[in-house]
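If you scroll down you'll find the structure; I have some questions about it.
Excluded from the complex is one protein chain; the other protein chains are retained at their positions.
Per-chain numbering from 1; labels A and B assigned in written order.
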Amino acid sequence: MRALFAWRTPEWRRLAAVLPLVWSAVACGGGSTLPPAAPAFRDRLIFAAAADATTLDPHNTTDTESDQAIMMVYEPLIAFDDSMKIVPRLAERWNVEPDGVTWTFHLRKGVTFHDGTPLDAEAVRQNFARVLDPVANHKRISLFSMIARVEVVDPLTVRIVTKYPFGAFEPTIAHVSSAIVSPVVATAKGKAFGSTADAVSGTGPYRVASWKKDQELVLERYEGYWGTKGATRQIVYRPIPEAAARVLALESGDVDVISRIPATDIPRLEASTSIAVHKLPGVGAQQFRFNVTKKPYTDARVRQAVSYAINRPAIVKNLVASFARPSTSALTSIMRGYANLGEIPYDPDRARQLLREAGYPNGFTTKIATTPRYPMGVELAEAVASDLKKVGITAAIEVYDWATMVQFWAGLPPARNPQEIFIMGAGASTADADWGLRPIFQTAPTNENNYGYYSNAEFDRVIDAAMRETDAATRQALYTRAQQIVYLEDPGAVWLFDTLFSVASRTAVTGLRPQALGVVTFERAQVAGS
Amino acid sequence: MRLIGAAVLRLAPVLVVISLLVFSIVHLIPGDPAVIAAGLEASPATVDRIRRDLGLDRPVAVQYGRFVVRALQGDLGMSIRTGVPVGQEIRDRLPHTIVLAAGGVALAVGLGLVVGTGAALSRRVVVDRVLTAGSLLAASTPSYWLALMLMLVFSVSLGWLPAIGVGTPAHYVLPCMALGLQSAGAVARMTRASVRDVLGQDFLRAARAKGVAEWRVLVAHGLRNALLPVLSLVGLRIGGLLAGTVLVESVFAVPGVGRMMADAVVARDFPMVQGGVLVVAAMVVVVNALTEVMARALDPRVRG
Partner (left out) sequence: MNAWLAFFRRDVLAGAAFVVLVMVTAAAALGPWLTPYEALAVDLAANYQPSSLAHPLGTDNLGRDTLSRLIAGSRVSLGIALASTTAGLLAGSAIGLLAAWQRGWAERLLLQLVDILLALPELLLAITAITVLGRGTISTVVAVAVYAVPSFARIVRAAAQPVVGGEFVLAARASGASVFRVLTRHVLPGCLSPLLAHTTVMLGSAMLLASGLSFLGLGVQPPDAEWGAMLSRGRELLRTAPLGAVAPGVAITATVLSFSVLGDSVRDATDPWLARHWRHSR
């Protein structure tokens, strides 16, 4: 079977070249006699993600597959547009008082949920009460810890008061988990809300028609939508877990759009005439984090040495070119608060010198933990280990599955993670510097996801000040300083590259909305053909 | 009848031990379901509350007790990941997996018997060698590759069969092939060996000497004897076959129990893993009991 494959490829190409012709001949039934018609569009689009949505409850979602379906069905008060600017959605306009803590949102008139419930200020209040309810314990509760109270001013005006001036308030309210759910259905379904097709109700352009777990989730155009109605009648989410099978299904035309394309397949798909690959810079970056409580990483010079010892240009050019751009800071270029600090150069001599200064002239031995969950995760660790070897650092690689990795990070008491250098994909789901830096690098106990136990007094001060700063220019200056510290002076990680978000579609598909947050939505998508 | 009753009686203790084993195993595997369910952006307080909600803060023995008591009432608990009752998830998915497994076994036994008997009976060494090599190749090809190759040839290149999903009988053809071909190779090898053994035995020669048509003797005695080890092989391989559904269901995007278990292990969704393994284990035990019963019916020497 394997030997067969060697000669399979060219023949496959030949067949693939012929097949579309055959199809079109069949489809037109003789073709030329038909009168020219306006471009016809199919009434359904099929999208294959790697996994089914785990929940359609925005207050409980923690994964991309759920997020992108939720964004079709629900809407927040304000939202990100394609250039990551914040624009009105369920709120027509909004403003903040000079105190920096009182936000007023004026709701759009005539919006109804899919179950017929009208959207009003009380519905919004109940939503925030729901996500903040400690007993119900929704997974996104910590995202909203800055909210003090939510008040109904009049049926179409709602006021949110925060505990302190919060610089990243708007991105948080534009977050997918701030989406407003129908309070009627949410109350009726209780804990089961979002787990089946009949336990879902939002205001978005699509409503859930049916949901067979791991088989297909069918969204149907919501005819009562307040804005521009969905372009295609049905959007079908059909999860295909195996990456190679997902690509084959796109090539065979079984599905119209796929996400999570295997890195090595991207160039081949880009070369295909029937398939288009859409790539855009996102919020994601691939890094190797240091555990700064482990010797010798307690010394910033050692961390800098490791960083200089890695040949990033070679890695980006040869290993991950199809989905990566060199990192230029601790945040990616599209994030709010980003400052361009340049690429870290490849400088093994500098690395050796820093190691000498730190007292390790002959290098040392260390461990690199990685997981194949990240694209090329194992290969990246091998490449890094090979580079480190050249400056005298001997690194053993340990490969873990995702759950074990998460256990090391979040399942152990603080400062007990035994890993020394570990892979991590960063990606702040609010596309803002606060969420991109504070939880992962600020000193305990305020840290929540600081799994490398990074601690830098100046960084902590700057981050705190920036969080409470609402003046844009001052805020930017503070975040620039924070990035200088954690990216250059006292590095908390090796930033390898920024990842591009990519989806692939048949060329007949138009109007896809891939977004920097790593999700793709279909409200404007159409498939030409009949 | 007595035999079937005895076989079913054996099921109960096996299931109890398996439930205990599975329960300890899922708790041994590193990874806390609460941590994974909460996601990487969650706060420790959220994780603690989820852990409490799920009852994961109780001692393992208490958790097991609750699991058993509920399982006896037909309640396998709720999925940690999706919040749907495990029993319902399994009910929805089991038909797909049963169709796959049955199709796979049918293909394995049917093709295996034909090819194996052909190889054993062929007078020409070349035919024997080619058939044997073919079945060997099938037996030593990873089913993952087989699955992708089948998809590449029959869906992408030829466009004869749907690549993914379920719905029509045609959807099951490729997954059943991917699942069954490997075992077909093993069955063919076993059949060939057994038929060869039978061929060398006295009664065949005696029958031949008496002038009875060779094929008749072969069917009456030879194939019957050859079926015994094949039966035990099917019993052996049913576990592997069902394990194979994990992979094949993932490749062909079939919403079955195997894929559910794979996802559940990744998410450390304990109730789902336990429920899935319990159901699959019960299937294996039942099939094994059936093969044993059939073996006894076929061969009077094998007595209880």
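Going forward, a contact is a pair of C-beta atoms (placed from the backbone, for glycine too) under 8 Å apart; a residue touches a chain by one contact, two chains touch by 3 or more.
Not measured: the values here are computed from a predicted model.
A.B. asks: Out of A:124, A:255, A:383 or A:424, which touches the unshown chain?
C.D. replies: The single option touching the absent chain is A:383.
A.B. asks: Among the options B:87, B:118 or B:240, which residue touches the chain absent from this view?
C.D. replies: For the chain that is not drawn, the touching residue is B:240.
A.B. asks: For chain B, which residues reach the chain that was dropped from this view?
C.D. replies: Missing-chain contacts on chain B: residues 10, 13-14, 17-18, 21-22, 25, 28-30, 129, 132-133, 136-137, 139-142, 144-145, 148, 186, 189-190, 193-194, 196-197, 200-202, 228-229, 232, 235-236, 239-240, 242-243, 246, 261, 265, 277, 280-282, 284-285, 288, 295, 299, 301-302.
A.B. asks: Residues of chain A in contact with the chain that isn't shown?
C.D. replies: So the residues of chain A touching the missing chain come out as 2-3, 5-6, 9, 243-244, 247, 262-265, 267-268, 311, 314-315, 317-319, 371-372, 376, 378-379, 381-383, 385-386, 396-401.
In this section, only the chains that are shown with their structure count from here on.
A.B. asks: Cα centroid separation between chain A and chain B, in whole Å?
C.D. replies: Spacing between the chain centres: roughly 37 Å.
A.B. asks: Please name which positions on chain A make contact with chain B in the complex.
C.D. replies: 1-2, 4-5, 8, 11-12, 15-16, 19, 48, 51, 54-55, 62-63, 134, 137, 139, 141-143, 145, 191-192, 195-196, 212-216, 238-242, 244-245, 248-249, 251-252, 254-255, 401-404, 406-407, 409-411, 429, 435, 439, 448-449
A.B. asks: In their complex, what parts of chain B are in touch with chain A?
C.D. replies: My answer: residues 29-32, 35-47, 49-50, 53, 81-84, 89, 92-93, 137, 141, 145-149, 151-153, 155-159, 162-166, 250-253, 255, 259-260, 262-263, 266-268.
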